[in-house]
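Here the complex is missing a single protein chain, while all its other protein chains stay put.
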């Protein structure tokens, strides 16, 4: 157990560093908006998590390299104390990258020491917290990519994270509908494997019959919505969404560009041709909902999604940091490796949900208002991080995640 | 049918005027914040509703007294056209009150004419729309009181709408819990009587066993929460709620006052002693949720509420424009006549929900994001307006409605 | 002395009421923006001024009708105490208009009583303060018109204060330049008559030779500036001004309207044809400065204006609440009765300036930053209120006063 966990710990910690390899020194402090975090901050905060919830309580004689890190790299844990203001994370030029890497090594050594102590009186808690810390770091590995993409996009040079070209996509297959009978089903995580507390407890739920699209909505389909005046017809939009469209001047998904008549898209590979056969990505829940209404469909509930989806079989990372072209029919596809899928479900506690009583209890529960659940996974999700019962959550106007649209409809419509 | 409907139409229209009787001329334009509307605007907008959705489409030869009213008194119907900016409604000194009353008479006459025409080709639509317009006006009769209270409160003179004193309250009975088994139940409106489209369709739903408090949380109980540092402990709050507490400096419900050591409350009867035995009112969903967490309970879901509540038997208006003291035990009380009850349920479409395709379709459906459902009714709800399946909805931080707290908990906790 | 002063006091107090005669009851609370005040508030605040600075300190046994008025109608006198928030003045539905009129009568009686007491130990102060209070009320009589015009303009019905039509204007005379030699001159108020403290002390000042335009810039001339792209060329603008133009989307003076191809202007007489021969009015200092730069000229300094202008001979009120058409040449015209004239001079203390030490000292001195001096007077200035040395002051972006443009240039250019 220890060996395997330590191996996974080390692999995860190494992966965070590996993700940074293509960066220039200057990129490590980039924070274009308060809701993004700089690469260096992600590296420090995931380290802080292990230090705060493992080393400080349980490693005898542990010394922190800098007491102020407790404040500087605390994201939102009021139970731990004050937090450095989120919008200023990009202003932390010190500690330098080298100092942060030293901090990582220092904490890694402490975690290893703790894990090797099989007789530690808090052994079970330690194993659970290391596991949680690994999953936490995998979440930040995904945020690393979404935040970086957002911040690089502010630069008129539109720099690439990597410089591969995306493959052209053939014309996508027509959309197929998969029908499900609904009825009384069980929702939530059931196995003994790790899950977050928000996936618990498993519980019964009654669903009406419904249908799900076999693939995500494509760039080409979304272009048709735009061409039909989709962004100019208030009757297609939720009132709060229409307000955002007006205020922000939205007329296309985030990262869509038009230059000299060419349809382009900013990607982690720089500016690329915008292929109609790729899934539309970086849309808000409002845009997803408006598109669905225009298409005579709706967004799925999270229970419908969970009922319909098979458990994840493949690694999330598709190796390209970009969604893949739309698949042919037959199976329910593009579930875990392309774009997160907005649901119509508010992020709320499952019946019987209990958050843990200590500071770790702030991990999920306190965010259960005003957000929507997304299901599946994306092309920048970490390998081995996803589950069928996984509940991601963002605010309806958010667009900087790799978020796409899977349509649903009531059966018999 | 016509006679009864016409009678109800006339009674409702007259009630709106009667509610204004205690006002001074200057009060008719009061709008303290964008989310409130002035009394005169309510009078005009409810008239606009009948004019727009009945007279203009279906009364041959109808002439509007002023074409610009179409814009000035349109609340949010994009299908009708442009709207005068909401935050500026208090700036419409013209039309004067007399002109608005003339407008009401003019439209009343038109509606009566339309109703008396039993051979009208759109007879069924007309009856449905008049019914809807009556219910719409009853909603605005409630908003009249909540908006007026909010606006008068800005005045250092703290004027009263009426000048009765509230009865002192005896010490409330201890809170009792009523248990419900849950299971597969039906939710939504089933009879042929009027309901709003958001109460449809009736549908099956599976609930876990739960318990509901027999009465609302009292001022005295909420004071204990405050005395225990409730407003200063972030771990009791949803993250978005804690952010509002900090930003707004909340430390008590809206309208609570402290003067020379006396606990007071602003009411529509002016400043009154704050009685521990009255229900706490004018709390946001965040405060309701934090209180429930502090009390080891939670807010009910809207389905739990609907399952537990008997159909409304008595008129909503308790005659005092203020919640009544807490009742003794035995029955589930204070459901419809005191304070609306926040639920944990996001305001979302029922499975199979369809909004109507025309402008009237904007009535409910487009608001189904970011809001929570409230159930029951309040001391300022209009007589005959409420139902067991009625779904009221507001944003979590909203406090200017008569909103209170009914606790729930999982069975066996 | 007393008789004459009492007569002027009574005349001024009556004039404020007379100005309100054309108003509807609903107009008395209008406040479209924080920088405007409602008519009822002007009536109450000018009364508060006499009560606060005369009756409370010096009228033995004086009783205020309502102690809270001290806060509610205090504009900005920190020396008196707390002030009701300025943006909320329109929300003071109580006291009602009748109660405010009673307040006026109550205070008028007190002032008369004080004035008739020739043996009062503070006799000299009383006379000075009554004089100041009269001048203060005359300032508010002008603000009454400017604020009312601004607030009525928010209403889509565009109501008129009065309903006269403006006379058409003949083609204006070409602009003539009057030359002045400059040199060492004296600036500031010299006679024993009343002046505000900011006009003191008179002092020497050295001016270069300059020239002043004989009349104000006209609508027609300003239209040529617009037609030449004046609002779209940043090089014509001060940096702060260009920022406002972009942010506010300015492309014409306030109150200019275009409808079905017709050039119109909102006036206190409602919407009128916009005549090329009338002076352009309601421009900010930024627009005045940009126009001057475009025209190869500049704005005058306040010293240049004062050196050039003859003392005022005629009453300010031209009876039409609107500037008059441009005059023929020969004399320096349109000085006091049409539009205030922006100068390039920052509002700053004259050398040797001393503000009085008590709360009255807040009248002028504390505003001496970030504002510009305007000279002359306007069509809504109160009769008998103006002087050659009078220094009006507003912020450069302000447009809701009757502000126009008089050009200046260096001699020999």
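When the chains are written out, they are named A, B and C in that same order, and each has its own residue count from 1.
Just so it is clear, contacts are C-beta pairs under 8 Å (C-beta built on N, C-alpha and C of every residue); 3 or more make two chains touch, one makes a residue touch a chain.
Quick caveat: nothing in here was measured; it's all calculated off a predicted structure.
S.K.: Among the chains included here, which ones are touched by the excluded chain in the whole complex?
M.R.: Contacts of the omitted chain with visible chains: A, C.
S.K.: Among the options A:54, A:92 or A:408, which residue touches the chain absent from this view?
M.R.: Answer from the full complex: A:92 touches the omitted chain.
S.K.: With respect to the chain omitted from the figure, which of C:110, C:159, C:241 or C:376 is a touching residue?
M.R.: C:241
S.K.: Residue by residue, what part of subunit A touches the chain that was omitted?
M.R.: Residues touching the hidden chain, for subunit A, are 24-32, 40, 66, 68, 71-72, 84, 88, 90-97, 151-152, 154-157, 159.
S.K.: When the complex is taken as a whole, what residues of subunit C touch the one chain not shown?
M.R.: Contacting residues on subunit C, toward the hidden partner: 76, 78-79, 184, 203-208, 234-235, 237-242, 285-286, 289, 298, 344-346, 348-349, 351-352, 361-362, 366-370, 396, 410.
As a convention for this text, only the chains that are shown with their structure count from here on.
S.K.: Based on Cα centres, what is the most central chain?
M.R.: B
S.K.: How many Å are there between the centre of subunit A and the centre of subunit C, using C-alpha atoms for each centre?
M.R.: 58
S.K.: If you average the CA atoms of subunit B and of subunit C, how far apart do the two points sit, in angstrom?
M.R.: Distance between chain centres, rounded to whole Å: 46 Å.
S.K.: Taking the mean of the C-alpha atoms as each chain's centre, how many Å separate subunit A from subunit B?
M.R.: It comes to 37 Å between the two C-alpha centres.
S.K.: By residue number and range, which residues of subunit A touch two or more other chains?
M.R.: none
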